[in-house]
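In this view, the complex is presented without one of its protein chains, the others remaining in place.
We call the chains A and B, going by the order they appear; numbering starts again at 1 in every chain.
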Amino acid sequence: MTDTLNKENKLLEVLKEEFKLLSGKVKRSRRVEVVIENEQIIPILLFAKERLNYIHFSHMSCVDWIEEGKFEVIYILWSPEEKINLLIKTKVAREGEDLPNIDFIWRQANTYEREIREMYGLPFDGLVGREEFILEDWDEIPPMRRDFITNEYVSETYFEREGREDAKDVREQILGRTDEKLPDFAKKYSRD
Amino acid sequence: MREKSTTLYIGPQHPGITGNMMVKLQVEGDTVVKAETHVGYLHRGFEKLMERRNWLQSFTIVCRICVPEPDPNEENYARAVEEIEGREVPERAKYIRVMTLELARIASYLLWYGGQAGSAGLYTMPQWSVGDRNYILDLFEDLTGGRIYHMYIWPGGVRRDLPKGFKDKALKTMDYLEKRIDEYDKLLFENSIFQKRAKGVGIIDKNKAIEWGVVGAPLRGCGIKSDVRIDDPYEVYDKLDFEVPAMEGGDVWTRALIRRFEIRQSINIVRQTLEKMPGGEFYNKIPNPMKWKIPAGDAYVKTESARGEFAYYVVSDGTNKPRRVHVKGPAYVHGVTLLENLLVGENISDVSFIMNSLGTCPPEIER
Partner (left out) sequence: MSFFNLKGILSPVTALKQFGKKPHTVGFPEVSIEASDRYRGLHFNDLDACIGCGNCSTICMNNAIDMIQLDGIEGEKGDSGLRPRVDNGRCCWCALCVEVCPTGSLNLTKEYNFVSTDASDFLWTPGLSNKDKKDKISFVSDKETSLTEYTRVPMRELDGMERIKSFAEAVLGYNEEEARREASRCISCSLCTESCPDHMHIPEYINAIASGNDADALRIIYDNNPLPEMCGKVCTRRCEDVCAISVRGEAVAIRWLKRYATETAKNADIIKEIVNPEIREANGLNVSVIGAGPSGLTVAYYLALRGYNVTIYEAKAKAGGMTYYGIPKYRLPEESLEKQVGYIQSIGVKINFNTRVGKDISFNEIYEKSDAVFMGVGYEKPWTLGITGEDLEGSLQAVTYLDAINSGKEINIGDKVAVIGGGNVAIDAARVARRKGADVTIVYRRRIEDMPADWEEIEGAEDEGVHIMQQGIPLEIVGKNGKVTGLKIAHAEMIPDPNGGRPRPKQIEGSEEILEMTAVIGAIGQEGDYSFLPEEIMKQLKIERGRFVVNEGGQTNLSKIFAGGDSVNKTADAISAIADGFRAVKAIDKFLNK
């Protein structure tokens, strides 16, 4: 198995030599993942593009780890020669920090950054482009943040259709038929 | 005399593409000098919805991201979940999946035939190809119970085994379509009007194509051999015999030729899967869906759709719901940065023609 991952391991070695990685691993064949401080983003992207020939910018994503107070931003590159997807991950504070704009390296990154800015409220330093990309007249918190609760927004914004008020909960129905009393601490384990 | 610049809005509803999207054009005379893509007319927020649904419930909405070809979404979602969880998929299921994906590709290309010809004003072609697409939809109905949204490929395998008599029916349909595609050639590819319209229009620079993020048929139309099925093989594509076409040119015409070649190839792949398909299980059953947890981890998976590389980035935090499902369709790049650049200098009448040749699909931009 190890010899089939040769080129992946080699890529990891090269990156380890050049950068101070927080962690790095070969996820599987054709997938290599490195985690890096966010100051290193532009150097590592340029290095990967110019020196390692990871010229195709596949993807850029953001994950809200609200419990840690961090956003995780993932840059995914592809090398048409090596045929490896390189995942570069970095974390940035949910409030008060920003990431560098990289659309001068790949111009399509502009679209991703605009979306992340709009959907997560994560600013990119030096990003030019219309503020509104997908949303329109939005004045709530950025909707892809974990603390934006879709159900709450929906129940505040829209009304339920009529004629469904007679719906019953099976658990309540059974509870109502017996003298069972469900203690409060157990309720979180009931079916939702 | 200096021409005055005018602003022109194409969309949000227009025949060039499926889904709603507006292109704001600055035109001087008939020539586009600036184009800007505006999305935001779909308002669906699938990625957000999936954060509040469990792993199985999320499976039913991913297909809705793309109408003409929902299956790559199902495939990506299923494969990402399987990769994070480490769930094995039976061999038979893999063959069925490939067959489904290729049938979807054929259906999608048939719709493209219609759109591409329709946007050039050739209206017989859409009647034919959309009608013939119905035969594929019939197959899907037999196989999955749904014509458009199949909800068939799910984590662990596929939902149901092939129905009785499916193989014969599918092979017959393939034979029929192969004959029809010869007739399409006469109607479309040998048609002077189409040739005149398509050649030299919407040219993508070969040297910049990869860097710009071009994928799929448009990239192969620049003479670059690139196909996820070969580069990052999934399911059983490495056991099948097929070829990736590549042609120099970079214009609408080359892209059309690539697709013309690939639709025949897909027919061939469907035949291969039907022949080679082993027996056995078609599904590695998941546990009770309401309590099904996926260990923490992430996966980046790709599938070659009819429009190019379709990717999912899925993150699990160890609970019964996905932390993040990020959908990246080819149109995310093709429909925005690429289209905005490609339209500059083109004729207004070619706008939707070019849009269609890129396979622009707004639901992929606004998931």
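Everything that follows uses one rule, which is that a contact is a pair of C-beta atoms (placed from the backbone, for glycine too) under 8 Å apart; a residue touches a chain by one contact, two chains touch by 3 or more.
All values derive from a computational prediction rather than experimental measurement.
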Chains in view that touch the one left out, judged over the entire complex: A, B
Residue among B:G29, B:G121 or B:G145 that touches the chain left out of view: B:G145
Candidates B:I286, B:A306, B:V327 or B:I354 - the one touching the absent chain: B:I286
Subunit B residues touching the omitted chain (full complex): 49, 53, 56-57, 60-61, 64, 124, 128, 131, 134-135, 138, 141-146, 149, 151, 159-160, 163, 183, 185-188, 190-193, 195-196, 199, 283, 285-292
Residues of subunit A (touch criterion as defined above) contacting the omitted chain: 161-164, 166-171, 173-175, 177-180, 182-183, 185-187, 189-192
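As a working rule, only the chains that are shown with their structure count from here on.
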In the complex, subunit A residues that touch subunit B: 27-28, 30-31, 55-59, 61, 63-64, 74, 76, 80, 83, 85, 87, 106-108, 110-112, 132-136, 143-144, 146, 148, 150-151, 191
Residues on subunit B engaged by subunit A in the complex (per definition of touch): 39-40, 45, 47-49, 51-52, 83, 210-213, 224, 226, 231-232, 290, 299-300, 302, 309, 311, 313, 315, 323-324, 326, 328, 332-333, 336-338, 365-366
